[in-house]
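Here the complex is missing one protein chain, while the rest keep their positions.
As written, the chain order gives the labels A, B and C, with residue 1 at the start of each chain.
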Amino acid sequence: MTRFLTRRQFGTLVSASAATLAMPGILRAENTGRLLIIGGGFGGASAARFARINYPDVSVTLVEPQTSFVTCPYGNLILGGKRALSDITHSYDGLRARGVDVIHDRAQEIDADGHRVTLASGDVLDYDKLILSPGIGLRWNAIEGYDEAASEVFPHAWWGGDGSQISLLRAQLEALPEGGVVGLAIPDNPFRCPPGPYERISMIAHHLKQANPTAKILAFDAKEGFAKQGLFENAWAELYGDMIEWIPASGDGRIMRVDPGNKLFISEFGEEHSVDMGNVIPPQYAASIARDAGLANDSGWVPVDPRTFEAEAASDIHVIGDANIGTPMPKSGYIANSTAKTAVTAALAEMSGRPAWDDPVYFNTCYSHAGEDYGISVAATFRLSEDGIAATPDSGGVSLQGDLSEMARTRRLEARYADAWYDSITDDMFS
Amino acid sequence: MSTPRIRLPESASEGEEIEIRTLLTHPMITGVSSDDPRDMLTRFEARMNGETVFAYDFANGSAANPTFIFFVRAAAPGEFSFTWTHEDGQSVSAEESVRIS
Amino acid sequence: MMRQKLLAAAVAITCAGWPLTALGGDADGHMLAQACAGCHGADWGGQGPISDLRGYDHEAFLRAWAEFQADERPATIMNRIARGYSEAEIAALADYFSSLE
Partner (left out) sequence: MRFSRRSFVSGAAASAALVILPIRVAALDLSDDVAAHVNDILGGRDPREGGIELDAPAVAENGAQVPLTIRVDSPMSEHDHVTAIHIIATANPAPGIGSFHLTPHLTRAEVFTRIRLAEEQEYLVLAELSDGSVLQAAARTAVTQGGCVT
């Protein structure tokens, strides 16, 4: 016998035995389903909005601990002094107005066989289909000494949370002594938002150029190359002179240990780098809810069916956003938003009668701000082929290279398009 | 040439496996694809207690900032030396010791 | 494993050519249009300098897209995106956007 412990009643059940337990007074329609979404970020919020618009008979519940959402994209612009925290904080009221049942609680445990999720409060939610968009977990102590306490000294600012991490980083930047050293530790792939660290370097430099022009930025990288590298390095040389030094793994750029007490970064070969402030972006994996549910593989990320985004390890759980792995698509907000819609059509195909999207085509658009009125981008298109999702040949690529003197208009336009992208995609999540 | 970076354990017991990592910052310019004059290392040698235990001959496909990781059976007295030799005959060396118990 | 999958993907990029699915059939304009909302506004109504796609003239849409693909229309990013779509998909997008009010 199924216990029905949902905190509130949402829609009817498909199964007849359970339907007898539902309260007839609030039934919406026959044969509607219950879509449960965990995570209210780029994947989850997009899924919720899309589902309400396109599947009005399906009840949609969104579980998200934060009462408002601080985006990671445009967080770097706070460091550059071009945005305030309130500009990148979004309310769930728009989704509520569309009929999404938004529950501010933390999903604690998934019972895949029983189709139910237990929340931190102890409440239990039953579902027919689950969209899991939990984002990343930070691998504490993967860099020795970098744990949650250390992140109060060396902020990661790699998830939005309540905005405190990005605010702390901004405050440290404002308090940086004249000519001080800002250290960044950047992880190896795969990680959330591949160009993000380099936009961050740019925005920190943008601030320092005005406020503290003799300061230095040391960017220690566990990789040998990065997204839009040529464009970024060109921008850094054009805009910031020799303020930025990027150190790849082959130059001993992999940070193995941090000592927050003495403000030290220690490299693979034991070099101790003294910094006045540090931003440590640690290695990552799928958020704990996905790993605890046994959905992740040895990589720590969740392998999924490339057509439906259903987890390989469990049926009726579709994992979208940064938590999944196995496609060449980047861990970007853009891809989370697009794949959320595919996942919803796949999850609801059977109960809605509307087919899943069998021949999906995606594109990723990834803008970065490298300076004032200086936008750069990379795009790629992807489609399903025999071997899963693959990048489409002869398409995509980065912004045109060239000196600022001839490219100024393109850079300015791309900065404006980036702003429009931000407004559009956040509307497509929350409005 | 720049100062070599070496990573070794401080101590090991006799016969124990130790991991050795080495890095020398060097551009390794082949002179093939640019106008820059050729600037290449030719050989790297690692010695333990005076005996060569590991070596590498560089060719054009060797990357800049040559890095090696290899595994040695520790033997007393645990004196290690590492030498990078340039094509022009100059070399740079580093010495390290591991306490062997 | 991840790296093997990436290897497979890399081979697909360079060798497989255009997948069969792109060659014809009924492309789903509604779903194809979803990704466009990420820049052109949540309901494709335009955003700042980015154009409104609702009610876009069918022929004009096809022409614009062909010009993007051929780099004959001023663009920052649309030219790069446009080249990733098949004729059937572009036609489905033109149908969809021209039908919106």
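Methods note: a contact is a pair of C-beta atoms (placed from the backbone, for glycine too) under 8 Å apart; a residue touches a chain by one contact, two chains touch by 3 or more.
Owing to the predicted nature of the structure, the values given are computational and were not obtained by experimental measurement.
Among A:Lys331, A:His369, A:Arg383 or A:Arg411, which residue is in contact with the omitted chain in the full complex?
A:Lys331
For the chain left off this view, which of A:Lys82, A:Arg98 or A:Arg257 is in contact with it?
Spelled out, the listed residue whose C-beta touches the missing chain is A:Arg257.
Out of A:Pro248, A:Pro303, A:Gly371 or A:Gly388, which touches the unshown chain?
Touches the omitted chain: A:Pro248.
Residues on chain A that touch the omitted chain in the whole complex?
141-144, 189-190, 194-195, 222-230, 248-250, 254, 256-257, 266, 268-272, 283, 325, 327-332, 364, 366, 378, 380, 396-398
Residue by residue, what part of chain B touches the chain that was omitted?
Chain B touches the missing chain through residues 7-10, 17, 19, 30, 32-33, 48, 51-73, 75.
By our rule, only the chains that are shown with their structure count from here on.
Could you say which residues in chain A touch two or more other chains, in rising order?
None at all.
Among the residues of chain B, which ones contact at least 2 other chains?
There are none in chain B.
So in the complex, the part of chain C that touches chain A is made up of which residues?
Going by the criterion above, the answer is residues 2, 5-6, 8-9, 11-14, 16-17, 19, 21-22, 25, 27-28, 31-32, 34-35, 37-42, 47-50, 76-77, 80-85, 89.
Which residues of chain A touch chain C in their complex?
Residues of chain A touching chain C: 49-50, 299, 325-328, 334, 337-338, 341-342, 345, 357-363, 365, 377, 379-397, 399, 410, 413-414, 416-417, 419-421, 423-425, 427-428, 431.
Residue numbers of chain B touching chain A in their complex, please.
Listed in rising order, the residues are 5-7, 21, 23, 25, 63-65, 67.
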